[in-house]
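All protein chains but one are shown in place.
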Amino acid sequence: MRALVPAERYTGASVRRVEDERLLTGRGTYVADVRLPGMLHAAFCRSPLPHARIVAVHTESARLAPGVVAVFDGAQMAQMASPVASLIESSPSGGKVSFGILAVDKARLVGDPVALVVAESRALAEDACELIQVDYEELAPVVTVEQALDPNLPAIFEELGGNRLFGPETKVFGNVDGAFARADRVVRASIHQHRHQNVPMEGRAILASFDPSSGQLLVRASTQGVNTTRRMLAEQLRMPLDRLRVVAEDVGGSFGLKFGASREEVACCAASRALGRPVRWIEDRWENLTVSGQAREESFEVEAAVTAGGLILALRVQMVIDSGAYPGFAPLVVDTVREMMPGPYRLEALAFTSSGVVTNKASYVAYRGPWAAETFVRERMVDLVAQELGISAMEVRLRNLATRDEAPLRMVTGPSLAGITARDSLLRAAEMVDLASLQEHQRQLREEGRYLGVGFATYIEPAPGPRQEGGEENTERVRVELDREGSLLVHTAQMPHGQGHRTTLAQVAADEFGMRLGQVRVMVGDTQRTPEGFGTGGSRFAAMAGGAALHGARRLRGKVLEAAAQILDLAPAELDISHGELVGPGVPGGRLPLAELVRRIELAARSGQLPPGTDADLTATEDFDGGQSGWSGGTHCCVVEVDPDTGLVRILRYLVVEDCGDLINPAVVDGQIRGGVAQGVGAVLLERSAYDPQGQYLSATLMDYLLPTSLDIPHIEIEHLIPVRLDPDVNFRGVGEGGMIAAPPTICNAIADAISPFGAKVLEQHLPPARIVELIGAISA
Amino acid sequence: MLEPEVGQGALLSIRLQVNGEEREGEVEGRTTLADFLRDQLGLTGTHLGCEHGVCGACTVLLDSLPTRSCLVLAASADGCRVETVEGLARDGRLSRLQQAMWDSHSFQCGFCTPGFLIQAAALLAENPTPTEAEVRHALSGNLCRCTGYESIVRGVLAAAEGRELAGEGSK
Partner (left out) sequence: MLSWLLKLPPFAYRAPESLEEGLELLAAGDGEARVLAGGQSLIPMLALRLARPSLLVDLRRVPGLAEVKEDGAGLRIGALTTELVAERDPLVRARSPLLLEALDFIGHPAIRSRGTVVGSLCHADPAAELPAAALVLGAELTARSLGRGSRTIPARDFFLGPFTTALEFDEVVTEVRVPAAPPAEGTCFLEVSRRPGDFAMVGVAAAVTREGDRVVDLRLALTGVGDRPRLLTLDELGLEGRASSEGLFSEAGRSVGARLRPPEDLHASATYRRHLSTVLTERALRTAFGRADIRGGAAGA
């Protein structure tokens, strides 16, 4: 690779990514690119019905089909791997739900895996799938929340005694009743988020290869964290952890989807173990869209207690989440939505009621900023309050946003708001779009029958969030190691899948240790050497892993200098490491390559020449909780024009003013922001995971699940605020999720503003052209 | 040349030129060019993101024209010239486009990358100085879930202008 130019400091510079040269030349290694000798291919026979009893599975002719090595049905798979147990504590029924790796006696959604075919090629495996006959007894599908709450419809899990998964459960913060009693007005709205989904360009993928002679299972996975994948596989396969090694190389995106091990992935591992041959499964796009998981389908009944002057005193919120068929992640989301509901606003009180249901749709999974509903609901509510009071949304925001110098600097739900810059970001965004003249322009255009709209949304994101007193310890571990070549190895449990961690973590460590970037290698994705930690997610990278790398490099540097000082008979303060060499006036020749130093330290340690107490182990392991740096956040602003005849929306301008602390690599940060905003644009204008009333999935191809293209996403202007630095060393903050959190309310607010002359009220997130024309009243809903 | 009588599972012999080299293989009628390149020639740089023609990750040049390799039968490419992402760099040196994409931080996860590179290379071959609107139009059939496209568009424009972008050294 091209030599990396040394620099004074890498941190803060848009250094080119070390991962790119491979990716740009077609030498990336995704799971589908790996072939092993004797490798077999998996395909699943899946349920065409959303809800049905499985009476019998006939696999005989599939077994005899050309190239087929084995076929496993649900009952056989149950012998090979444990069922998944899901415990929902707040469930009315105790919430214990368990289900097979393959569907055993019931299919619970379209695409539920009923049998696994393993064959010599994927095409042959698919041919054989078509030969499997399943006798189903159809059950009434449960497609909507209303149907889930209807006691006359069959329970998707008999053990739940119905389709309510948990709740309703209410938590109250502050004096809600008092605030509502004081209010001049109560603004009410029913707000809805639609179902949409991650759609990484690479679907799920696994290559399991069991070695019968050693009893070891080697798994190549497309995952956000190899440790979590290993732990979950070990549990389902009832295998000791040390028999399982999970390796991940390139991962083609995920956005929350690829955590742990899915049922299909467990099934492939079980099949490899049973057959003693490698088994690979590459999820195809139909499977990815239909069964990998979906997110965001949540509805809210909101009441806001407001004063005539636009102060929002308190909220009462009732949230219902549709968790889809197989419960997992939904209950966790609800907790974060509740906690984050006040956002950067000085809300006095909050009553939050939550409940969840199961339906015959794809299971709820994490999707970039999973709790984003709090921002959507709150920012939409702010605009609705403004509309109802007849004052500007800007004024309502400014009156209610917390400021750094005013107590109480704390959300009513608990977390400290120290260091937030939300208000600054709003003011700056308004300045950048020149709100006053924009609104004048809007007035003029309206007279010509053209409809411009401008929308804002302000948010904060725990990245990783402030230290919670008495909270659980939550740290990220990094192990730093100086190897014999004099390279610095940085081991992390973070698992990059587009974020460029191999570059950014190296930037931080290189600066702290005194290396050239090319002398630092970030090591990820192999349970044999990856340190503990669940993986990439929850905006843990920048502050937590970045901080751990910084502190680890600092500590190891101290050790190295200490040992060097002993060997050279100098004081550590006389030595320095720079550009990957030991330097100092007392160093013979002025500089010593680190490889040479390592050799001499090893030699000295072996021959007992180091004084007792000198630490010659050239590694350092550091756990870090992110320090005092807490929130990322900012304000997005969008200007749209709506064609009232066609309902088409054109984004004229999109800008982001944000604060994610100190930037490690500005180009990487901007890429995360733009990618997140693009997903938000998609959510509002294009993307919907749609089901028909019978529970059939309608968005199963990329002709129907509409991802935004280069013509749908505008130029996105970004400005970074100077952060408030609360930590002496580490003021990086996560930035992966904010774009997707703030974009949907921003765009919806802009559209709502554009069509407000028609008296339209926007209460939903998905606004395709047909819906906009309905809202305008040109056609009936 | 194709065998005269072929049944469903029968194999057809094909010969084509891939990245300048003569290659041959035996394929079923149903084998797509994408699967042939990946499975038989080991050219796994061409990715499959949908297998129904929408995402563009599998785009290759077929007789110089950008083509979805998931929508072409390998047998239909018999006798044709194919260029894949692996053929863009020559003698270990990145092409100007690749270099500009690297400098521009064009990509994140890299899965869409081969399709964009090929589509952009085809654009630049035909229109060496495209406008931003022309770049966005030409790339609009390629899906990227990570970047929001701006970095990709900038990379193509930078390649067109042949301008040196900030590398890691410049602050």
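Labels A and B are assigned to the chains in the order they are written; within every chain, residues are numbered from 1.
By definition in this document, a residue touches a chain if its C-beta (ideal position, glycine included) is under 8 Å from a C-beta of that chain, and two chains touch if they have at least 3 such contacts.
Because the structure is predicted, anything quoted here is derived from the model rather than measured.
The missing chain, though absent from the display, is touched by one residue of B:V85, B:L124, B:A138 or B:A159; that residue is B:A138. Remark: the omitted chain is touched by one listed residue; of A:D127, A:E265, A:E297 or A:E379 this is A:D127. The chain omitted from view is touched by exactly one of A:C660, A:A700, A:L721 or A:A742, namely A:A700. By the touch definition given at the top, subunit B reaches the unshown chain through residues 2, 6-10, 12, 28-30, 32, 35, 51-53, 56, 59, 62, 65-68, 70-73, 75-76, 78, 119, 122, 137-138, 140-142. Residue-level contact of subunit A with the missing chain is found at 43-44, 46, 48, 110-111, 122-123, 126-127, 129-130, 284-287, 290, 645-648, 686, 688, 690, 696-701, 703-704, 706, 708-709, 711-712, 768-770, 773-774, 778-780.
Following the convention adopted for this analysis, only the chains that are shown with their structure count from here on.
Listing the residues of subunit A that touch subunit B in their complex gives 4-10, 12-17, 19-28, 30, 32-33, 35, 66, 123, 199-202, 250-253, 255, 284-285, 497-500, 517, 667-668, 670-671, 674-679, 701-703, 707, 709-711, 713, 715-716. By the touch rule above, subunit B contacts subunit A in their complex via residues 9, 28, 30, 38-39, 43-52, 54-55, 57, 84-86, 88-89, 94, 98, 101-103, 105, 107-114, 117, 135-137, 139-153, 166-171.
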